[in-house]
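Incomplete set of chains, arranged as in the complex.
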Amino acid sequence: MELMGDKNDLPKQDQQWARQAWAHLSRVRQQSPLIQCITNFVSMDFVANVMLAAGASPAMIHSIEEIPDFTPKAHALYINVGTLTPDWLPAMKLAIQVANENKKPWVLDPVAAGASGFRLKACLELLGMKPAVVRGNGSEIIALFKGSEDSDSKGVDSMHESTDAVEAAKSLAQVSGSIVSVSGAVDIVTDGQRVVGAKNGISMLQKITATGCSVTALIAAFVAIDPSRAFEATASAFSVFGVASEIGMDMAKGPASLRMHMIDSLYGLDQATVLHRVNISAI
Amino acid sequence: MELMGDKNDLPKQDQQWARQAWAHLSRVRQQSPLIQCITNFVSMDFVANVMLAAGASPAMIHSIEEIPDFTPKAHALYINVGTLTPDWLPAMKLAIQVANENKKPWVLDPVAAGASGFRLKACLELLGMKPAVVRGNGSEIIALFKGSEDSDSKGVDSMHESTDAVEAAKSLAQVSGSIVSVSGAVDIVTDGQRVVGAKNGISMLQKITATGCSVTALIAAFVAIDPSRAFEATASAFSVFGVASEIGMDMAKGPASLRMHMIDSLYGLDQATVLHRVNISAI
């Protein structure tokens, strides 16, 4: 009730975003897009369960031998460098190439992009292969931006707030042609011109491993069902994940029960809740 | 109470299957069979926890260097191709060879057998090494059957119902000499002549990753303690997993809490519950 009151006072724009988020989630549930995931060892189980709860159909297939047969069947491709080793890169690149040839969108999660020279170089090579969307935290997006500018700053610096990363994100979007998004207290999405902030979510997500990986996977599922509007689909995915975590937090007693309740909530999200809670606005 | 009333009306045959399922579970708990698992990255954690909850002792050991020393100590071997790459195949094959030489049963989970030519070929090679049991969904069993018939149909088709796969399963069992089982609304087990249906289980399991992998691992544990009766042990494993999921569902609010409650229920299953709930009958 209070929520309805609050939302009735919101500007019209916000309600359009909320309706759009519900439309995107509904379409994922109806179409169950097949998402090929080449991701890290830590997150595979959690990512798969988040995608299933949202209605998508994840497939963790990373063998280079399978890509010519399988990748054309997928509706989107998710690439995550969390536990990257050199032997995984050729499969990532071939899957991207096949996705691009088949005009299927793909999404990049440049985990810890600045952790090493090897990793930054790999992320920049992947970025050059035109992802529909890049999703990182502030440090990762700044590392990519500086790296793409041929800077020699390669350190990890988790001190960057996502709001500080807005300028880097805009510039990176302009240079790369990708939608660039930054997780943080407010999640930022930009195509280089427009910038929106998705304000749902809770801070305790940082105490659960692979929540960033999971929201990127969700972005891949949302972009799969609306590929020509990746900017909007990305904002919807952030919000749906954020709302599910807010509802989960109401029942949680710590990070492990939050993780469980968040997945349950994502599975059960209904239209009224999405319309009342989604909070996206231009920045 | 009601359940007892219901079950008292069941034909005698059903109660024999239920008593047998309880006997199998009891023996797993008492003997704690050591099961070597060469399985996919997504499912390792979940599979290990399901096996521990059932009383088995899982060991995720996939290095080819360890197989001559370790595999002879295991009571059964579990092979799952979920995240197969070519470098894992030699270890799978050597472990199977050592298990066969030591007359230890092994069980095959041909995850997404039809997803690629590489994967189907690998599954068929493994199938040729005489697993005690194969467990797949309808699409996987049909892909294996068609592949073993030298058909050129290699696509993934999740539209196949498990009941449609009965004929493929029977034929595959006759050709391969393995027990063939098919997960679905009703789980099917056949030795090529006999066919039984295990009717426990709930549909929300499909919203949790690796439930198929987990039930196959449970089959390996049950076959380990009754290797000469793999047909019966497979039906028992399906039923015990299905009953645990039904009880878990009574407490669940979504797929993540279902996963938790299902494991807790599997750990706590008692004789009365198993005898009242197990629902297996000839088809």
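Labels for the chains are A and B, by order of writing; each one numbers its residues from 1.
By definition in this document, a residue touches a chain if its C-beta (ideal position, glycine included) is under 8 Å from a C-beta of that chain, and two chains touch if they have at least 3 such contacts.
A quick note: this is a predicted structure, and the numbers were derived from the prediction, not measured.
Here 2 identical chains are displayed in place, and the whole complex they belong to in this file is assembled from 3 copies in total.
As a convention for this text, only the chains that are shown with their structure count from here on.
Put simply, subunit A has to spin 120° for its C-alpha atoms to lie on subunit B, with the angle rounded to a multiple of 5. A straight line joining the Cα centres of subunit A and subunit B is 34 Å long.
The touching residues of subunit B, when paired with subunit A in their complex, are 40-43, 45-46, 82-86, 112, 115-119, 154-156, 206-210, 252-257, 259-260. Put simply, subunit A touches subunit B in their complex at residues 41, 44-45, 48-49, 52-53, 58-66, 68-70, 73, 259-268.
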